[in-house]
Every structure is written in C-alpha cells, then in structure tokens.
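Only one protein chain is missing from this complex, and each of the others stays in its spot.
When the chains are written out, they are named A and B in that same order, and each has its own residue count from 1.
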Amino acid sequence: MSKPPELVTGDLEAPDAAAQEAPAAGTKGAVSERRRVHDVWLSGTEAPRDLGPFTDEGAQEMLADESEEILAGQLGTVIEDDYDGSGPADDELQIINMGPQHPATHGVLRLHLELDGETIRRVKPIIGYLHTGMEKTAETLTFMQGPTNVTRMDYLSPFHNELCFSLAVERLLEVEIPPRAEAIRVLMSELNRVASHLLWSATTGFDIGALSMMIYGWRERESLLEFFEKTTGLRMNHNYIRPGGVAADLPEGWQQDVRAIIETVESGLADYETLLLANPIFLDRTKGVGILTADECLAYGVTGPVARASGIEYDVRRAFPYSGFEQYEFEVPTTENGDVFDRFIVRFEEMRQSLRIVEQVMETIPAGDYRTEDRKVTPPPRARIDESMEALIHHFKIFTEGFKVPAGETYQAVESARGELGMYLVSDGGPKPWRLHVRGPSFASVQALPMMLTGSLIADTIAALASADPVMGDVDR
Amino acid sequence: MARASGPSNIVTGVLDKAVNWARTRSMWPASFGLACCAIEMMATGAAHNDLARFGMEVFRASPRQADLMIVAGRVSQKMAPVLRQVYDQMADPKWVISMGACASSGGMFNNYALVQGVDQVVPVDIYVPGCPPGPQSLMHGILSLHEGIRVGEIVR
Partner (left out) sequence: MSRSVPAGLEVAASAFDGARFEEVHGDAVVRIDRAEVTGFMAAVRDAGYEMFIDLCAVDYLSRDPRFEVAINVVSVSPNRRLRVLVGIPGDDPVVPSISGVYPGANFYEREAFDLFGVRFQGHPDLTRILLPDEWEGYPLRKDSPVGSVPVQFKEANKAT
C-alpha cells in the first residue's frame, strides 16, 4: 500500500511512522496505525462479501475476517485491536449522566445511569437541585402565612399542600371547621387532583411520544385553572385553604362552572383513552415497563397511584379520613401489574372518581360559614372592623403577630395526587412553627426509581420516570 | 424608549434592521423550567396561549440549538453552576428572561438555599414578575424582548 493518506489524527507523527510500516495486514500495528484505520471508516465495504457470522456489535466483527486480510488491507479497513466482543468488564460499564437539565419534562432530577450496552445496571438518583429551604422558611412565617410557603412545594397540587398544613394546625388548635368549609376544601382538592392528573397525562404522553397529548391535556386544564382563578385569585399556588377554613366563599354561579368542567374533562378523558390505550406503540412502551412490586412499594413507602397500580389498596382518604371524605361515595382504583400502563389506567380512573366526588359535593354542600367563627384564629370580616374595636384588634394581632398555637406535635396526612402527603408539625406555643417537616410522596417515588429501572433498557427510563410522577418541589423542598 | 445609536451607513443600517427583525421571529427557547414557573411556561406554549404564533413553540433540549433561556423557577445553590454551564453552551446571540419572583430576586425564599436573583449568575435582559406569572405576563415579557431587539435597545 502506498503512503497512507494525510489524516489529522491526534498523533501528528502518525503518517510518517505509518509510512515505514507495511500495511496493517499481519502486523500488530502501532497505536497510530490502529487509530488511522479506525478514522478511515470507509463505506467501501459494500463490495459483496460473505460476511459470515456477525454479532450485534456489528461492523467490527464483520471486518475482522481473516481470509480477507489482503483485501481489507488494500481498503485500509483492517481493525487490529484487542476487541473480542466478549462483553464489558466491570470497569467498562458506561456511565451516562442524565440531567439535571434534560428533555424530559419532570423537573431537575439528575440520574446517574450505569449502562451495559442498553441495559441499565445501576441507577443513582441525585436530587437537591431545587432545594429551597422551605422547612427553614416555615419557621420564620406565622401560621397564617404558612400556606403561602407550603403551597409551593408540590406545585402541581397546591391545594393539597395547603389542606395538609391547615389540618395539622387545626389539630393542634383543636378548633372545629364548619361543614361548608370542609365541603369547599374537598371540592377544590378533588378538582386539583383532576388538574394534576391531566398535566401528568399530558407530560407523560409527551415524553412517551404522543405529542398531541401535551396540547389536549393543557387545554382541559385551562378550564380548571380559570375556575381556580375565579375562586382564589390565582391560577396556581393559591393560598386559599388556610387554618380555620378557606380564604373566601365560592363565587356566584360556581355550579355552572363546575358542571362545564365536568363535561369538558369527561369528554376529554374519552378522547385520551381512544388516543392512547389501544395504540400498539403506546402499549409497547408501557406494558411491562417500570414494574414495582407491592413489597417494594411497602418497603420504600411509595404511595398513591403508583402503589395502587401495584396492588396495594391504600388511600389516605379511605384509611384515615379527613375533611369529611367519609360521607362521599367513591372508589379507589387498584390494579395488579405495577407497570406504566397500569398507572395510566389508575390515574384515568381516579380522575373519573374525583369528578364523581365533585358532583356529590355540588349536591350536598351545606350553606353556612366558610371559616370558623373563632376570631382568635381567623380574621373578622372586613365590614366588622369598622364597627367593633375588638374585631380591629383581632385583625391586627392575627396579621402582625399571628395567632398562637398550643405546644405539641402532630403528623397529618392527606392523599395528594402523588400519594400520601404528610406534615409533621411541632409547635412551641408561639405564633410560628418550631419545626415543619413535609413528607413528600415524590421523595419516596424517586428513591424507588432504581427498583423500577435496574435491568430494563435505557429507552424505558423516561417512561418509568414519568409514570412515577415526581415533582421536584416535593422531593427537594 | 431611548434608541441605541445605529450605524450611520444606510446599507448596514438596513441590514441591521433586517437581522434584528429575523432574530425576533423564531427565537427558540432552551427548556430550563425549574419549578412552578415551568408549569406556566408550558401553559404559555400550549394551545390556549400559543407561543407557536411567534415561532417559539420548539423548546430545544440542547442549549446549543437555543437562542433564549427562560429561567423559570427558583435557582438553588446546587443548580447555579449548572445554570451557568447551560448558559455558556448557548451560542451567541442569546438572551435571558428571568421569569417569576424567585428567578428575579429570590422571591419569597430569602434564605440559605436559593440564589437571590439569577442575575448573580447570568446576565438578564427581561425580568417578568409574578408568582407564578400567568401566561399573559410571560407573553408580555417575551414580546417586550422582541420589541427591544427589533428596535435596537437590546444589543447582543
């Protein structure tokens, strides 16, 4: 073979050194020679040849054909290295870092994936990229200001956060909440569950490849967010459910709005099921993927739709009822397989059950106060401030100093859209919490990710991660 | 709005205007959604408030293919180097919108864990207030950025 072509490889001495050597045929060439032939990846191999047996590793095996050495030498395609296709040694596993900024729409989660080809051997989730110090901030805010902080933790179910905090405070205060306030709380939190699941199905569908799901899910969600804005003043992070009741009564004509929402979402759900659940690509990507067994769910504390998809019938609304949930009839959907497809089924059915609860609330909601009468806890109506000195003083005290909560500790849990959301609240008798710890359901789901992913293929990572529905605000707080 | 002084030459002046016009017409955002603001950013891209009419519905995952970084959400101390790295990977010309109170100033979380304003890490062109800013606010911020570029006030 004549002088090798002038290629710029890393080793600039390569062309000269290689010029003196015979072509690689038969020679265990120098490193430079090997690099040269690797760099010259000719497509001239389309000459018809008997390729013989070749492995998944493909081309390198094809070209290491002994009998064609001279031809291969002329083409410059002999590969003389020590690769023999027998699989990676332990130090040859490939580590891929996914995130914290990544295309999947699930927040700033970082995954270290140790790969053997396309199979995942180990997963290490690295969190903390959204750590906001909310538990420390909670110690500097009064109990009345608490919901503003807490509502931003799991930012897809803000009402559930506020409800959990308010219930914990009310437990320590030992104050009764009027039934209308409880019904309003149930209404808003069930609508929130629907909104959260809609967003989940939109983003998970988008991640799996059903791009139109993104548009449909957000479209349905807009009608819910409009209602939230009408009632609470904000589309998200409402600060509406406060210790003592809710911040304001439902607006005029809310029944028509809610009925329209129910109709819109029901027809949307029918559309999504047609779009997704019989689609063979979708079934391939979701059936048997990301399986979490019931024992693993219990050991890792995974609750919510993920646990119910694995067969564990645990729903805080049923197990430890709060806010009057025991008076509403609803089912807790549970399936057996614990894969991504089952989680879709469970969440779609949960949306329907939530709408069922909303209908019952609409029919049975009592008239009355939307917050407790205890003026030491909830501020007096604005009109009363002009009339009564006492009302003025109460208003002043509540908004500047804050009401005092008796010393003690309690753990209160609600069923958020992601699972059991709990708050461990410790009070020292002052106007601010001594310690507020939030048990976020996504924290446990992220911890269980290695169980879901080990042994599966890298392409299933996104589907499994999305189906666990982690919200990083909940994980990192 | 004060106009930045443009070139005195008619040829490059018209060319500058054309380039600025083109830059605003399909400015692709890099997906840098961090927290609650990311949800409202996605809502801005969804059907109700459509970013596609401005050519911006493609949220590029790779920063190398993006022009605009919308920092949507609270930036923690752990995330700040990542943010800077993503910003550095974007090709010029690039712009930054700081979306929401937490990105603009630390928001309601004035504590140890957050960078108090993302302008401590990257240069910011537009600040969008709100917690979270609704899609209309974000849209107003984006259109202000477009206007600023087109007029020549924001020069990169």
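Criterion: a contact is a pair of C-beta atoms (placed from the backbone, for glycine too) under 8 Å apart; a residue touches a chain by one contact, two chains touch by 3 or more.
For clarity, every value in this text was computed on a predicted model and none was experimentally measured.
Displayed chains that the missing chain touches over the full complex: A, B (touch as defined at the top). Considering the full assembly, B:110 is the residue among B:85, B:110 or B:136 that touches the omitted chain.
Contact with the omitted chain, checked across A:240, A:314, A:370 or A:403, is made by A:314. Touching the chain that is not shown, out of A:301, A:324, A:402 or A:430: A:301 (per the contact rule at the top).
Interface residues of chain B with the unshown chain, by the touch rule above, are 77-78, 106, 110-113, 116. With the whole complex as reference, residues 127-128, 131, 133, 135-137, 139-140, 171-172, 174, 297-303, 312-314, 318-320, 408-411, 413, 420, 422, 424, 426, 434-435, 437, 439, 443-444, 446-448, 476-477 of chain A touch the missing chain.
Operating definition for what follows: only the chains that are shown with their structure count from here on.
Taking each chain's centre as the mean of its C-alpha atoms, chain A lies 25 Å from chain B.
Contact residues of chain B toward chain A in the complex are 31-36, 38-40, 42-43, 46-48, 61, 63, 73-74, 76-79, 82, 86, 108-109, 111-114, 131-132, 134. The part of chain A that touches chain B in the complex is made up of residues 100-103, 105, 107-108, 128-134, 136-137, 148-149, 152, 155-156, 199, 203, 214-215, 218-219, 221-222, 225, 235-237, 472-473, 476.
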